[in-house]
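All protein chains but one are shown at their positions in the complex.
Then we have chain A:
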Amino acid sequence: MLLLLMGIVVLHVAGLVLLLVSTIVSAWVINTNSRSDLWTNCTTVSGVYRCDPADTGVWIQAVQAMMILSIIFSFISLFLFFCQLFTLKKGGRFLLTGAFQILASLFVMCGGIIYTVMNSGWVPAKESYGFSFILAWIAFPLAFISGVVYVILRKRE
């Protein structure tokens, strides 16, 4: 039972860390001498490295909001998990925790979809996606699976 619990918490925290890294680190789109993400566009032009704030379009702000919301909901679900661990009666399900985690995964999915689809507006066509973008897309199934596990899980002992 304890092993299962540890495993689930590790999964949850791993998803949370992926979300944090992908939101904060500037590597959604990488080129040989520039990288851009949700918040800034950084370029190295003739040895000088400078960053500008990202385009203030409506869609990139929506992606920012989605990523932040998914982080918030993931934190809330972690907190609720520990609350429910000690207050739930035997045989009960971690429904609230699972619901929040699934919501977090939905937010990441929305953010990823919006970024992928509306990309042409603010990123030149030749650039390739960076690891933050990939991490965001990995965090989505991770969070979703962990949410489903919470819903299915029943409290024993």
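As a working rule, contacts are C-beta pairs under 8 Å (C-beta built on N, C-alpha and C of every residue); 3 or more make two chains touch, one makes a residue touch a chain; residues count from 1.
Here is the rule we use: contacts and distances are computed from a predicted model.
Its record in UniProt calls the unshown chain "Myelin protein P0 isoform X1", which is the match among "S-phase kinase-associated protein 1", "GPI ethanolamine phosphate transferase 3", "Myelin protein P0 isoform X1" or "Pyruvate dehydrogenase E1 component subunit alpha". Considering A:Val21, A:Ile68, A:Ile134 or A:Leu153, the position touching the chain not shown turns out to be A:Ile68 (whole complex). Contact between chain A and the unshown chain involves residues 53-54, 56-58, 61-62, 64-66, 68-69, 72.
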